[in-house]
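Excluded from the complex is one protein chain; the other protein chains are retained at their positions.
Up next, subunit A:
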Amino acid sequence: MSKIDYSEKIPNNVNLAEDKTLQRALEHWQPNYLQWWQDMGPDGSTNFDVYLRTAISVTPDGWAHFGHVKMPDYRWGIFLAQQEEDRKVNFGENKGMAAWQDVPGEHRANLRRIIVTQGDTEPASVEQQRHLGLTAPSQYDMRNLFQINVEEGRHLWAMVYLLHKYFGRDGREEAEALLQRNSGNQDNPRILEAFNEETPDWLAFYMFTYFTDRDGKFQLNALAESGFDPLSRTCRFMLTEEAHHMFVGESGIARVIQRTVDIMKQHRIEDPNEVRKHGVIDLQTIQRYLNFHFSVTVDLFGADQSSNAATFYSAGLKGRYEETKRDDDHVLKSHQYKILEISNGSIVEKEVPMLNSLNEVLRDDYIRDSIAGVGRWNRIIEKAGLNFRLQTPHKAFNRHIGSFAGHRVSPDGRLVSEAEWASNVRDWLPTEEDRAYVASLMGRVIEPGKMANWIAPPPVGINRQPIDFEYVRFN
């Protein structure tokens, strides 16, 4: 099962050829997908040979195979992690039952909804990032962007396979719709708000891959715990690919910070206006971008209290992050959890049933993980001997979903008036001027080994190649 069959039109390790009906259905979907890639995929890159990682099997020695490939020729396929023998449903009311190899009838609608929502985010990020190839700060970065794009495309395939194989006609219709919605489209937008935001520049891209792809890590991990085994195996393989996306974000921001602090030290300057005169991104602007992307991503986890989340958990469809490593009863009926709410004009903690707060549990796990990474960025600033520190804003800041939607909360967690918000928002969220300034720095650098002025080179190349390796060949 681990070997991937590349002789097939749709590479797979799920014995697709044995199910002719499914194979035909997916082969029918494939031209529409390729057309979508043509229309909405990376701009102006059709003829490039890109040093891409392609899986040749799902075992550790085969999943990262490198070579120059033209993106339209990348073999988007269906790869499931190896099956775990005797796997059980590990949580909820069906705990202890054998994991489902088929969709349990009573959970069909909920599972479909989970898969469609996850699937919708994958092509959305490709659409959000489609113009970035034109302003890549180096060949190395351009290659990383394209790697992310093809893998997001493949993740769409992973979800479409599940829809086609397990959800009959409804599934096929949902799979079609995944290609019809488009990020930011007024009439037919993507399902989740963060995936309709623009990713106009590379600072936004790195923030997106740090914060939003990290959301992917938590969502995919929660789905990898699912009692529906095909979904679990699909997500487990997706997670190995997702890691690179998060790496691009974390190391990208680290390199931006490195370059900025190098310039600040070299010229002994701290004033952001002075810093900008040297063509690098001031730390204050980085903080505002961080505030924006953090808060938008925190919204992705959904409402603070959700009966859907409780249903998904109790049914065994979606677990918690690292479900099987936690020491509790994995049923959670008598467990409580503290969430935040607004009461008498201030933000207070309130204890509520944990089952209804599972979105908040996942959000809090995510926030802890995000904060740790910001600490790693701060060490770069600390090492440079500067006093500035980046911070994640309070989780109630700039929220549009859940109990804080419609309220104004400062980054340090104070409920503020509309007037205070309006007078400070320019310090808290990126302004048009910030975005225009960052946009003014964007320009394509394609000479091997060269970097744009606003970013430091990476410490190591991809697959241990040198930094001046020809990661992209422009034909």
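In the analysis below, a residue touches a chain if its C-beta (ideal position, glycine included) is under 8 Å from a C-beta of that chain, and two chains touch if they have at least 3 such contacts; residues count from 1.
One rule holds for everything that comes next: contacts and distances are computed from a predicted model.
Per the UniProt record, the chain missing from the shown structure is "Benzoyl-CoA oxygenase component A", taken from the list "Cytochrome d ubiquinol oxidase subunit I", "3-methyl-2-oxobutanoate dehydrogenase subunit VorB", "Benzoyl-CoA oxygenase component A" or "Hydrogenase expression/formation protein HypE".
Of the listed residues A:31, A:60 or A:406, the one in contact with the hidden chain in the full complex is A:60.
Considering A:97, A:134, A:191 or A:239, the position touching the chain not shown turns out to be A:239 (whole complex). Per the touch definition above, the residue from A:212, A:251 or A:359 contacting the chain not shown is A:251. Not every partner is drawn; the one left out touches subunit A at residues 59-61, 63-64, 84-85, 217, 221, 236, 239-240, 242-244, 246-247, 250-251, 368-369, 372-373, 376, 379, 459-460, 464.
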